[in-house]
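All protein chains of the complex are present and in place, except for one that has been dropped.
By letter and in written order, the chains are A, B, C, D and E; residue numbering begins at 1 in each of them.
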Amino acid sequence: MKFGILVNEGPFTHQASDSAYQFAKAAIAKGHEVFRVFFYHDGVNNANKLSEPQADDRNLVELWGKLAEESDVDLVVCVAAALRRGIKDDILAPGFRISGLGQLIEAGILSDRLVVFGD
Amino acid sequence: MKFGILVNEGPFTHQASDSAYQFAKAAIAKGHEVFRVFFYHDGVNNANKLSEPQADDRNLVELWGKLAEESDVDLVVCVAAALRRGIKDDILAPGFRISGLGQLIEAGILSDRLVVFGD
Amino acid sequence: MMDEDDFNPEVVKRFLFVNRKAPYGTVYALESLETVLISAAFDQDVSVVFMDDGVFQLKKGQDTAGINMKNFSPTFRALDGYDVEKLYVEKESLEARGLTEDDLVVDVEILSTDELREIMAAQDVVISA
Amino acid sequence: MMDEDDFNPEVVKRFLFVNRKAPYGTVYALESLETVLISAAFDQDVSVVFMDDGVFQLKKGQDTAGINMKNFSPTFRALDGYDVEKLYVEKESLEARGLTEDDLVVDVEILSTDELREIMAAQDVVISA
Amino acid sequence: MSTMLHTVNKSPLERNALDSCLRLAGAGSAILLIEDGVYGALRGTSAADRIAARVRDFKIYVLGPDMAARGLSEAPLVDGIEVVDYEGFVDLVAEHEAQQAWL
Partner (left out) sequence: MSTMLHTVNKSPLERNALDSCLRLAGAGSAILLIEDGVYGALRGTSAADRIAARVRDFKIYVLGPDMAARGLSEAPLVDGIEVVDYEGFVDLVAEHEAQQAWL
């Protein structure tokens, strides 16, 4: 089955991005396709490559990027939400791309299920 | 009177930073001193100089910086919270400095009142 | 990757946008409205629900000058021009907040909880914030 | 600007840290605990309150392996070594969550709402998240 | 014993912050409703009785600019609640010995 995922919150402050990541990993492990993860609202902060968690903490920015690379997941950061919050190409982590909100609607159309994680 | 302010949330997503800014401006207008604003949790995102709100929206990163310059307010971003969230010197807006969490406790000790804004 | 402008799907899905949060205290109301506006370009079957504190988004007379934020409530009136016409408000949520239809900035359909439940159950994609 | 290490104020204030939020769902519990630890270095009169869903922070047996987050609950047991000894839990909050003192990871003082109200009213600086 | 200013920024129709504040605030302290907390000042909501029952125990204020933003400038308030602006907010902080934010 083809899943799309929406992540509304940044890393650390809310569990939403963690939950979405664990869900995506489990879906792929079960043979499903995760077609796209769309990052909206504070979710755009998941794409900040300067993020440097403590050594014993998880690094969600890297984990998402790795997942994208290994499983061909399209990580899309909403351009409008990102501009506001200062997430630009200069600090965009590998694996992410910045695009329009239409990519979220498209994900809703093209996926069998759109799964939403937020606060 | 000498005020310290704690801001727990970033710009846009929660009103906390707006409320803190309006409070600080009003306090200064009434002749009080705002000794320090400490940015913790997602509050560190207030210091991201790449932030570019729409033309008809307020720009809190700039507003804080201007307040710091005009009224000699010490804008302190928590280093631990900032590292996690990828707020580093490369993208630190003018008027802000990165320092330790001890500066929050110090603000509590040195101010007549510590006022907290969060979610 | 297809470009937004070229994208012309034959499939029409029922999209539901659920608004349960008050405006200004958080950005969700404003940014969710942006999503609704974009969705209009995709020729889908779009519905928008306001319930719980989300009904406050539609309150007439918003004046944000004193908090230096952008008043986005007039945009709800523009939805009609984007062919987003299915705006639903839960009656119970409205009443619990002491509001009536006259308090709202735009024409909506006021639904009982039972009616709203049926509409929500009939959707293909539900986007909430 | 004074450096933290040189800072040795003569004034001793009563600092209260209020924890009302559950752990892991949001970061506030973890980052607030970091604030409490730092405060210990300043020789102030520190109290920490757990109430509402904040009492869940102290629940025994936390195992975060399955969600890949850091289990910070053992740190509460380290507070004693930092001379942070005044840990208060509201009885009503505990009972509403079906918990007893035996469920908690660290020794605390269980207070009635009336007792807690007095302690909270006696503070100079209140930090909540 | 300090006199406290409590600030509440959450809607009482969505969360428990105002209820907890009303439970724990010392008699005679002041409560200021800000941001989404201003909905707690409205007459006629399902939360209004809980607030009205306590207006004699506390001095309750609501932030006018946050009311106006939400279209509530003309809305009837629970009796005994006073509207202040940001300058009034500053005065309240100055007049009380400490502030506690119920988030």
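What we mean here is this: a contact is a pair of C-beta atoms (placed from the backbone, for glycine too) under 8 Å apart; a residue touches a chain by one contact, two chains touch by 3 or more.
Note that this is a predicted model, so its numbers are computed, not measured.
Peer 1: The complex has one chain that is not drawn here; which of the drawn chains does it touch?
Peer 2: A, C, D, E
Peer 1: Determine which one of D:E31, D:D53 or D:D124 touches the chain that has been left out.
Peer 2: Considering the complete complex, D:D53 is the one touching the chain left out.
Peer 1: Please identify, in ascending order, the residues of chain A that touch the omitted chain?
Peer 2: Output for chain A: 1, 3, 8, 15-16, 19, 22-23, 25-27, 29-30, 32, 112-119.
Peer 1: For the chain that got dropped from the picture, name the residues of chain E it touches.
Peer 2: So the residues of chain E touching the unseen chain are 13-16.
Peer 1: Since one chain has been left out of the picture, which residues of chain D touch it in the full complex?
Peer 2: Residues 21-26, 52-53, 56, 59-67, 69, 71, 73, 96-98 of chain D touch the chain absent from view.
Keep this in mind: only the chains that are shown with their structure count from here on.
Peer 1: So which chains are sitting against chain A and chain D at once?
Peer 2: Chains touching both chain A and chain D: B.
Peer 1: Hey, which pair has more contacts between C-betas, B-E or C-E?
Peer 2: C-E
Peer 1: Using mean C-alpha positions as chain centres, tell me how far chain B is from chain C in Å, no decimals.
Peer 2: 33
Peer 1: Using mean CA coordinates as chain centres, what's the gap between chain A and chain B in Å?
Peer 2: 28
Peer 1: Distance between chain A and chain E based on Cα centroids, please, to the nearest Å.
Peer 2: 38
Peer 1: Using the touch rule from the top of the page, what residues of chain E touch 2 or more other chains?
Peer 2: Those would be 9, 35-36, 65, 85, 98-101, 103.
Peer 1: Mark out which residues of chain D touch at least two other chains, giving numbers and ranges.
Peer 2: 27, 124-126, 128-129
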